[in-house]
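The complex appears here minus one protein chain, its other protein chains still in place.
Labels run A and B following the written order; every chain starts at residue 1.
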Amino acid sequence: MENKILRIENLNAYYGDNHVLKNINMEIYEKKITAVMGPSGCGKTTFIRCINRLHELTPNAKVEGKIFLRGKNIYEMHPVVVRQKIGMVFQRPNPFPTMSIYDNVIAGYKLNGIKLTREERDKIVKESLEKVGLWDEVKNFLFKRGTFLSGGQQQRLCIARAVAMNPEILLLDEPTSALDPIATRRIEELIVKLKETVTILLVTHNIAQAGRVSDYTAFFYMGEIIEFGTTEKMFTVPENKKTEEYLTGKFG
Amino acid sequence: MMESHSLSNNHKRSLKDNVERGERFFRAFLLSLGVFMILLVSSVLLTLVLNSLPSIKEFGLSFFTGATWNPVNGKFGALPFLMGTLLTSILSLLISVPFSLSISILISDYIKGGLLSSILQIFTELIAGIPSVVIGLWGLFVLVPLVRKLETKIGITPYGVGIFTASIILAIMIIPYSASIGREVLSLVPKEIKEGGFSLGATKFEVIKNISLPYAKSGILAGFLLSFGRAFGETMAVTMVIGNSNKIPKSIFMPGNTMASVIANEFAEATTKLYISSLIEMALLLFLVSTVINIFGRYVIKRLSNEETEGKNLS
Partner (left out) sequence: MKKLRGRIFLDRVFFFTIVALSTITIAPLFLILFHIIKNGISAINWDFFFSLPKPTGEEGGGIANAIVGSAIIVGIATLLLVPLGVFTGVYLSENRETKLSNVVRTLTEILQSTPSIVMGIIGYIWLVRTMGTFSALAGGIALGIMMLPIIVRTTEEVLNLIPEDMKEASYALGVPYHRTILKVVLPAGFNGITSGILLGISRIAGETAPLLFTSFGNQFMNLNILKPMSAIPLVIFVYSSSPYPDWWRMAWGASFILVIFVLILNILGRLLGTRWKTRF
C-alpha cells in the first residue's frame, strides 16, 4: 500500500494582487517521483516553493491554506524546521561560491549550527557525494571551490548538498533545464535512484522527461491543478482535454 | 560653361579642406586636453616634491620619527601629526564599521528596494553633501560640550576637544562612503545562493553571516579602505575639534593635531623656508597616501563588478 506523505489542502498563493495558485488540493505518495508539469506561468514553481515555504520570502507574497507533512501542518511549524525536512534543488546550479566542495555538501549542517565530529562530517560528505555519483570525480580535490566544476557536476553537488540533510522530501525545480543532454541523462538516472530513500517532487517543462522518470504526474494550468494521476495513465489516457492538448504539444 | 564648372570644383575642394582641417583641429584640441590633464597632475606631484626637498634634505627619515615640532629653533619632527592622523583615521574607521555595515545590511537584505530603501540611502549619503566646515562648527558647539561632560564624569581633564572628538566627527563623515559601497556589493549577492541557504533551513541571520557577507567581503573591505582614505585627508572638521596641540597626545581624550590640521593652522604663518618645506612635505605624504588608497580601493571594486558580469555565465 502506498503511503501519502504530503497532503495539500486548499492552497492559494498570491504575489501582491496576482492570484497565482487557486485552491490546490493534492496528495503526494511517499518514496515516489511526482512530476509537476504545465506551461510557463502555470504556477508550478510557486507550488513547490510553497511546500518548502520559500515563497513567503518574496516581498508581497501571500499564502493561504494548509500543507500537512505526515499529518502536521507545515505552516504551524517554524520555516527553518520545514526546510530542514524538505530540501530543494534549483533550476540553475547554485553552489556556495565562497565554500569548498566539502563545505558545500555539509553546508546545511554548518548553517544550522549542528555540531558534528570530523568523522561524522567526512562520512556524510562521502556518502552524499557517492549517492550522486560525484565522489570519484572530486575526491581528490574536496577542498577546492565548487565553482570550477561543470554545470552538470555543480548540479549534482547541489543535489548532494540537499540529500546530505536526509530530508523527507526533495523538491527539484527544473533541475536539468540549464544542462546539456548528457548531464541531463545522468541526473535523471540519479533521480530515479534517489527515490529509494526520499520522496521526490520534480517540476519540469520537459514532457518527455516527466514521462521517462516519474511515477505520478500533476498537470497545472493557469494556477489550477487540472489533473493528477499515475504517469502511465495520464500519458496514455488523460481524463481532461486540456491535459491531452498539453501532452500532444498543442500549447505550452 | 567649362570655366564655371571648374570654379565650382575648386569651391567644393576648399570647402572639403576646411572641413577636414576643422575636424583635425578639433581632434587635436581634444587630445591636448588629455595631455593637459597629465601635465596638471604631474605638476601637482612635482611641485609638492620640489618644495619638500629642503625639509627632506635637512631631516631625512627622522622627520617622521621626531617628536618635537619647534618652529622657533627650526626643529621639525612630524611624529605628533603622523600619530594624530593615524589615530583619528583608524579610530574613526573602527567606530564607523558597525554602523556602516548595519545600514548596508538593512537596506540590501531586509528592505530590498522600494521607496523606503531609497529614502534611507539618501539620508545616509546626504551627510557627505554637508560642507566639512559646517560639520566642524556643529562638532565644536554641540559635540565638544557633550564630550566635556563625559570627561568630567569619568574624571579626566575636560578638554572636550581632542583625538576622541575628532574621531567621532570623522566617523560621522566617512560612514556614507563605506555604507554606499557596502550596500552596492551586498545587493550584488545572487539571489540563488541566498535561497540555497534558506532552502537548507538557515535563518536570515545565518544566511547573511555565512553566505552574503563572505561573498561581498572584498567589496566591503574596499569600501572601508576608501573610508579610511577619506578620513586620512580630512581637514576642516578635524581642525576645529582636535584641540591643536603639537605634542604627542598621551591619551585619546587629549588634544592633538593631524598632518592636515597643522598645515591648515600654521601654513599661513610659516615664515622660514624650512618651516614651509616641512609643512609641504606632510602635504606630499597626504597626497601620496590618499592616491594609493583610492586607486587601490577603486581597482578592487572595479574588478568585483567585472567578475559579477562575467561570473554569471555557467559552463
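As a convention for this text, contacts are C-beta pairs under 8 Å (C-beta built on N, C-alpha and C of every residue); 3 or more make two chains touch, one makes a residue touch a chain.
Everything numeric in this text was worked out from a predicted model, so none of it was measured.
Trainee: So one chain is hidden, and I want to know which residue out of A:4, A:78 or A:139 touches that hidden chain in the complete assembly.
Mentor: Considering all chains, including the one not shown, the answer is A:78.
Trainee: Given that one chain is not shown, which residue among B:27, B:191 or B:247 touches it?
Mentor: B:27
Trainee: Just to verify: which one of B:56, B:127 or B:188 makes contact with the chain not shown?
Mentor: Of all options in B:56, B:127 or B:188, contact with the hidden chain holds for B:127.
Trainee: Residue by residue, what part of chain B touches the chain that was omitted?
Mentor: 19-20, 22-23, 25-27, 29-31, 33-38, 40-41, 44, 47-48, 51, 98-100, 102-103, 105-106, 110, 118, 120-138, 140-142, 172, 175-177, 179-180, 203-206, 208, 226, 229, 232-236, 240, 260, 263-264, 267-268, 279-280, 283, 286-287, 290-291, 293-295, 298
Trainee: For review purposes, identify every residue of chain A that touches the missing chain, sorted by number.
Mentor: 78, 80-81, 112-114
One rule holds in what follows: only the chains that are shown with their structure count from here on.
Trainee: Taking each chain's centre as the mean position of its Cα atoms, how many Å separate chain A from chain B?
Mentor: So the centre of chain A lies 48 Å away from the centre of chain B.
Trainee: Spell out the part of chain A that touches chain B in their complex, as residue ranges.
Mentor: Going through chain A, the ones touching chain B are 52, 54, 57, 59, 80-84, 87-88, 90, 92-98, 107-108, 110-113, 147, 150-151, 154, 158, 161-162, 165, 178.
Trainee: Under the touch definition given earlier, write down the residues of chain B that touch chain A in their complex.
Mentor: That would be residues 112, 114, 190, 192-193, 195-203, 206-207, 210-211, 214-215, 217, 311, 314-315 of chain B.
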